[in-house]
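Please read the structure below before turning to the comments.
Chains shown are a subset, placed as in the full complex.
Chains: A and B, in written order; residue numbering restarts at 1 for each.
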Amino acid sequence: MSEIYHVLRSSQFDRKFLDELYDITNTLRKISQSKKGTDYLRSLMSDRRAMLYFTQPSTRTFLSFLNACQILGIQCSEIRDSSTSSEIKGETQEDALRTFSSYVDMIIMRSPVAGLADRVAELLDDTPRRVPVINGGSGKDEHPTQALLDVYTLRRSFGKTGGDLDGKKIAMVGDIKRGRTVRSLSRLLRHFKDVHIYFVSPESLKIEDDLKKYLIENGMNFTETTNFEEVIPEVDAIYMTRIQDEHDESGESKAIDYSKYYFTCDHLKILKKDALIMHPLPRRKEIDFHVDADPRAKYWRQERNGMWTRVALIAKIFGADKDITEPYGA
Amino acid sequence: MSEIYHVLRSSQFDRKFLDELYDITNTLRKISQSKKGTDYLRSLMSDRRAMLYFTQPSTRTFLSFLNACQILGIQCSEIRDSSTSSEIKGETQEDALRTFSSYVDMIIMRSPVAGLADRVAELLDDTPRRVPVINGGSGKDEHPTQALLDVYTLRRSFGKTGGDLDGKKIAMVGDIKRGRTVRSLSRLLRHFKDVHIYFVSPESLKIEDDLKKYLIENGMNFTETTNFEEVIPEVDAIYMTRIQDEHDESGESKAIDYSKYYFTCDHLKILKKDALIMHPLPRRKEIDFHVDADPRAKYWRQERNGMWTRVALIAKIFGADKDITEPYGA
């Protein structure tokens, strides 16, 4: 079995890891269907405590991790706003996090500071009481657990129609330049054969050079285009994203006509009948609300999948996964 | 047994429901008196998770629900301030709540937006993963669980002196116009026989026409008056309320002489010897602090009753009530 301690970036995950993780995820969802099973899961890590350190506001990722911990019986402490922290007394973030680590068995963190999760992991590795660190999104770059849940959603949904991710065509639409979900997911797709990615965006929000280089080096197939309508009938999955103008200091995002990159009810007619529509959420206007009722809309399941893959990930870090996948009489 | 799913307004409750709910409440209070009993209650819903979505600040209602959930072993997530929510990213409240619902088994919500609880309940009813919604207070109008605990406190306190609510005289004092507890409680009292309500308030804060119409249509007896002292010796219960000037944009509340509607120590002398003094709290000056020590003062018990009726309500929603009322060897 592959082993993992800190979870810092999506490049840590190999194919074997993904296969194992998704097996655990599927198994624990089954177990959770009875009260007996749910109580069993809640007993698995009842001796553990976690710290959720979210100084970058993110209600949904926070809640997804919190509920994942609760499912395993892990008790949680939370920082959801750095202003309540004693950092106002002049302490460094590293000291604050080392203090918090002394109370718990794991730190799940999301910070506007790029690289903070790495620095904290490194710092704790040098102490007598090391605990695992999970990066729940840092700076503009990495959001590894989002990539995990996106790939899980793709595989699970394709799996039901008899296939897998291999050979699939996937459009990523919108703010390709700045969306960190696009960056993490694209990298993770290298573990599947013959995937073709269509990056669909306005000219000014195209894929960054470093990601392009990564894809080429890893022999991945991709196409860049500004024409969304042309791509829709071609692909097996459409991954919509939100324009990231909270990261935009200049305000130039406001000038872009984004409406050509919205998914409308009309698009449902030209979309393949078993294709998937995904979105990391929150959405603004990228997907018309009336699309929600279409069976191809998977974004609400994607949310819930996020919680379950995080349960599996945490169980795996602590070696509780074998209590899930080995025969269980529920 | 009566069944209930969403809890949105006090008009949902009929007499049979109230009788059952208060039976559950009384039984679970007895069970909770031993550690074994408390641990048993905590095992009843240990497979459930709830979201407390309180974007209107209300510490006491929030804590009452939170502790009610804890008593049943339900694990909770909380939003206590809409600014921490990802709504700042431009998401609708409906999308946010649908996302949150995907992690949990129940939503308890309090919002300044009138009707939001109804809209969310309706929205979730149309999804494959429906969860119950409890309205913990919305807008200016409804606060159904407050009415439940008020009626419970009246019945339990009268019950001890050998009677029930039937035939009782109840004064509601203060801001009759805007207090939503007055509105919800008055409506719920229609399920009891020959109750007479005295609405005691300054002229400008009298009962609203819609409520008056409701009472008349339901054949209820009531009197409106501005004279508090005259009413005190007549009644079996006095329900004091706080002036709601946080809902007052014009500031005209400040001009009203409210002091004639304060309950003072002198009033204790003219109050019947087994009458009840209640208040939904928080109070300002409506009741003198020295009244607290009088055995007729029930407002602190009322708080605790609130927690217990909410435990019973949640148990009932999920069908866990029969595990409480059926023989249990604690």
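Structural remarks
Simple rule for what comes next: contacts are C-beta pairs under 8 Å (C-beta built on N, C-alpha and C of every residue); 3 or more make two chains touch, one makes a residue touch a chain.
Just so we're clear, the structure is a prediction, and the values are computed from it rather than from any experiment.
Depicted are 2 of the identical subunits; the complete assembly encoded in this structure file consists of 3 such copies.
Keep in mind that, in the parts below, only the chains that are shown with their structure count from here on.
With centres taken as mean Cα positions, chain B sits 40 Å from chain A. Those residues of chain A whose C-beta lies close enough to touch chain B in the complex are 35, 38-39, 42, 57-60, 63-64, 66-67, 70-71, 80-81, 242, 246, 281-284, 293, 300, 303-304, 307. Considering their complex, residues 43, 46-47, 49, 51, 75, 77, 79, 84-91, 95-96, 98-100, 102-104, 126-127, 129 of chain B touch chain A.
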